[in-house]
Each structure stands twice: as structure tokens, then as C-alpha cells.
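Omission of a single protein chain aside, the complex is shown with its protein chains in their original locations.
On to subunit A.
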Amino acid sequence: MAAELHVALVAADREVWSGQATLVVARTTSGDIGVMPGHQPLLGVLESGPVTIRTSEGGTVIAAVHGGFISFADDKLSLLAEIAELSDEIDVQRAERALERAKGDDDASAERRAEVRLRAATAR
């Protein structure tokens, strides 16, 4: 059996997802980064963007993450985010409405949040 990562995706007020995975792709401030078992210890700042987790069972978990950190050591990976949502928790219509509203108000950060949410929702 291939080596596994233990992943914990943690938001400020709850644990969003945790389990075994073979690959995690996340977006740091200096670009996308993929982490597989045996990666060197890493601590990075995340951009808001979708995070893709390939689970050991062969499934894929996608989450929208808004700001936070990725830290990896001893095959334990934690994704810390102030706000994190799994793709199947996201209400597409609501996100679309939020995007419209953000565009209307010229609120760049809200627009970005809504966009990330939509991207994560459509990627599933």
C-alpha cells in the first residue's frame, strides 16, 4: 500500500474534514503546491482558492479555502483557514448571487471569495 497523508482541514470554528489522503493540492502565495507523502516539512501561507484532496479511497474532496496556512510534517498535513467550505456544502445559487452583489459593490475581496466558492462547487 502506498504511503498516506493524514489530512486535517480546520476552520476557525470547526473541523471541516479529516482523513487519509495520497495527494493534496493547494494554492500558496507563491503558486500552487502539491504535497504527497514524504514531502519535506513545510509551512506556507495560503491564498484563497480551491484545495483538492485526493483521498486514499480514490475519491476527491474539494474545498473552498479563504486565507490560512498549510503546514506539513511527519506525514501529517493541516490546512488552517479562517473560513473553509467543502464543495458539496456550497450553495451555488447563493454564491452566484454573492458574486453579482460583490461585482455591483466593487468589493474585490468579496468577489474573489464568491468566485473561489463557485470554482470549488463546479469542480466537483
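Keep in mind that, in the parts below, a residue touches a chain if its C-beta (ideal position, glycine included) is under 8 Å from a C-beta of that chain, and two chains touch if they have at least 3 such contacts; residues count from 1.
Keep in mind that, in the parts below, contacts and distances are computed from a predicted model.
> Between "ATP synthase gamma chain", "ABC transporter substrate-binding protein", "sn-glycerol-3-phosphate transport system permease protein UgpA" or "Glycine dehydrogenase subunit 1", choose the name on the UniProt record of the chain that's been left out.
UniProt lists the chain left out of the view as "ATP synthase gamma chain".
> On subunit A, where is the contact patch with the chain that was removed from view?
Within subunit A, the residues touching the omitted chain are 8, 10-15, 28-30, 33, 40-45, 68-71, 73-74, 78, 80, 82.
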